[in-house]
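What follows is one structure encoded as structure tokens, with my remarks underneath.
Missing here is one protein chain; the remaining ones are kept as they sit in the complex.
Chain IDs A and B follow the sequence of writing; residue 1 opens each chain.
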Amino acid sequence: MEGLHHDTILEPEQKNLKKDNDISESSDIASINMIDGSVKDFSQTEVNKNLSGEYKVNLYEQMIRIRRFEERSLRSYQQGHIGGFLHLYIGQEAVAVGSVSVLKENDHIITAYRDHGHALAVGMDFDECMAELYGKKTGCSKGKGGSMHFFAPDKNFWGGHGIVGGQTPLGLGIAYALKYNNKKGACLCFMGDGATNQGPFYESLNLASLWNLPVIYIIENNGYSMGTAESRHSAGDPLARRGDAFDIDWSVSNGHDIYEVRQTISDALARAHENSRPSVLEIITYRYRGHSVADPDQTYRSKEEIEEYKSNKDPLNLFREKLLKEKNITEEQVKEIDLKAKGDADASAEFADASPYPDPAELMDDVYWETDNPKEKKSYGTMFFETPS
Amino acid sequence: MAKITYREALNQALSEEIQRDKNVILMGEEVAQFKGSYKVSEGMLENFGSDRIIDTPISEAAFSGLAVGAAMMGMRPVVEFMFWSFCYVAFDQIFNNAASVRYMSGGLINVPIVFRGPANGGTNVGATHSHTPENFAANTPGLKVICPATPADAKGMLKSAIRDNDPVCVMENTILYNMQDEVPEDEDFLIPLGKANILKSGNDMTIIAHGKSVHTSLDVAQTLEEKHGVSVEVLDLRSIRPLDVNAIIKSVKKTNRVLLVEENKPFCGVDAQISFIIQEQAFDYLDAPIKRISAIDSPQAYSKALENVQIPAHDRILAKAMELI
Partner (left out) sequence: MATIIEMPKLSDTMTVGTLVKWHKKNGDEVKNGDILAEIETDKATMDLENFDDGTLLEIFVEEGNEVPIGSPLAAVGEEGEEVNISKQKKNHLPVPDVNVVEESSAEEESNDAKEDLTYKVESNLAEKEIIPVDTVEENISLKRILISPLAKKMAQEMNIDISKVTGSGPNGRITKKDILSNSSNSIDENISTGLAQTLPKLVSVNIKDDRVVPVSKMRSIIAKRLLESKNSIPHFYLQKEINATPLKNARIALNLKLSKKSNEDPTKLTLNDIILKACAETILLVPEINTSWEEKGIKFHGGVHLAFGVAVDDGLLTPVVRHADQLGLETLSLEAKSLILKARSKKLTPDEMSGSTFTVTNLGMFGIDFFSGIINPPNAAILSVGGIVQKPIVDSMGNVRSGETMMLGLSCDHRLVDGAVGASFLQLLADTLESPASMLV
């Protein structure tokens, strides 16, 4: 077994970590402090110190809700209600919730196929997401996208993309459009550690830096590209250091601490908003489930490894402990939030189950704008060569 | 009406649309300072500035994907491929992202983008630079594909493509870039996609072609008429998807004999689909088997001696046409 990747890559003796811009001094210190075992308290950094108790509880609730939703979806998958693949985000919740929580009006998000966490964090609701997993008409993509392809452009969420690394140029384009239209915004482009080895990612880094585009590549490093450990898939540690080749600011931080995530993203957003500069942020995290729930774990990691992370670095447990200690939340509230999340997740499964499947005729909808808007159609001729009879 | 080249017609279409709509930009390798590797965008950097005419590094995957992302946000980028052959390194961005995002999002997101550039053999540039991917672009629901064959079509159809709300692949031809013909100067001169054009009317046989093979077919039609007394109708498809099936069937019903000519490779080429449609919809009107001429089925050859044989030329088409009579 490869061991816990996040313990190995943060050693400063081996890796001469690049110092971030001044703005992100805090996260840099944190990374180094982590190695001594003395954890820096990110709750007191710029972006976190003035948070209300209520706000913090809300962050916690969002994470719990993502987890309960996904646990429920796993049951539905096992009951045969959900087709194909189901890539669960369980263990990584603090990254999506923390990142989204610091976004401003013109900031946008795009991610890969492990997208439920980001979708729920931007405010998509349980019902439309669960129904999409069930392949129902009431799903967010009317049953045409599935687990890997959730979209909510009205919430600045641009998917949900199935091909590893395929979304990295799209994120660049979103940032390009923001800059072209003089919007003070950025695009957070999430990706996994495995995606860092795809060519389009480097092409995108080059353009991002060359053209000063406000795109923030967030490598959610969960240690494995499917079943291949980082030490077996990537040369050069840490992964974010690859941004250095393109003069892009980069950093490595911990994904189990939502405060640290918030601070890291905030710093990068400032670079994007003020200087229209890209960033590469590597956030160390962990997934408890297989690459997809259909994939076994035992071939590449041990149960002990998973258990250790669960007991020591679970982002939900850690945050709950903090909130309890700060007396921002009570045990009853914790239970209440959990019950509500479970109840809503169950209700979404019922909603999805009761929802109708799309009609066969809907196969032909949403392919072309033009065929969906026949009144404004300008072209002639046959667009489809086989349709449902 | 002014006679201008196919290249100038493209330039007019791009310039007029960039002028008309702030969301339109042109992006690609050597399009700005270099004035376009085939001089299609000559003068445009000077006229519109570097915000609108953008030189990219040699990174087809990144700039194609970037343009798709920008289109999702409402821009209308025109992406130039120096050759359509180079789209192969950007395949995922075109065939997964541009083509499928609308569908996978249940219609929430549009991708109003144009990918354009030359897609042809015949210039002795070897296998990697001579691909004609109109067949597999048209095999991808979500994409539209057009192959304008004349300067007027180049202008009118590119303008329609830029104004279209779906991704359109415009496949041009370097050999046609110098072709001159009359082109309306009207800024709203639009030729709708999906409308085939009868370039020559006839009674005894229909030749259906697209792209440069339209012109070879017209030459053959002339020979057939003058030397063999055969009256040939030449139908230029112009657009592959959408496809003007009515025009095809109408002409076949009129002449009862059909020869398909394309520079695409034969296996699952565009004309494979067209011959299927003809037998399905006009079987009882066929007085002879459908005949077909395409590029010869090897990777595109470099040597002039070989490539001239490979691409459907006058005599090979004529011989095939004679089999029909």
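Criterion: a contact is a pair of C-beta atoms (placed from the backbone, for glycine too) under 8 Å apart; a residue touches a chain by one contact, two chains touch by 3 or more.
Keep in mind that this is a model prediction, so the values were computed, not measured.
Visitor: Out of A:G84, A:G123, A:G236 or A:P360, which is the one that touches the chain we can't see?
Guide: Answer from the full complex: A:G84 touches the omitted chain.
Visitor: Can you work out which residue in A:P296, A:P374 or A:P388 touches the chain that's missing from view?
Guide: Missing-chain contact among the listed residues: A:P296.
Visitor: Looking at B:T123, B:T223 or B:N256, which residue reaches the missing chain?
Guide: Checking the options B:T123, B:T223 or B:N256, the one contacting the hidden chain is B:N256.
Visitor: What residues on chain A make contact with the chain left out of this view?
Guide: Listed in rising order, the touching residues are 71, 75, 77-80, 83-85, 292-296, 298-299.
Visitor: Taking the full complex into account, what residues of chain B touch the chain not shown?
Guide: Interface residues of chain B facing the absent chain: 246-247, 249-250, 253, 256, 283-288, 323.
Definition applied: only the chains that are shown with their structure count from here on.
Visitor: Which residues of chain A touch chain B in their complex?
Guide: 110, 139-145, 149, 151-153, 158-163, 166, 168-178, 180, 187, 199-200, 203-204, 206-207, 210, 365-370, 372-373, 378-385
Visitor: What residues on chain B touch chain A, complex-wise?
Guide: Going by the criterion above, the answer is residues 25, 51, 56-57, 59, 61-75, 92-93, 96-97, 101-110, 112, 141-142, 144, 160, 163-166, 190, 192-196, 239, 241-246, 273, 277.
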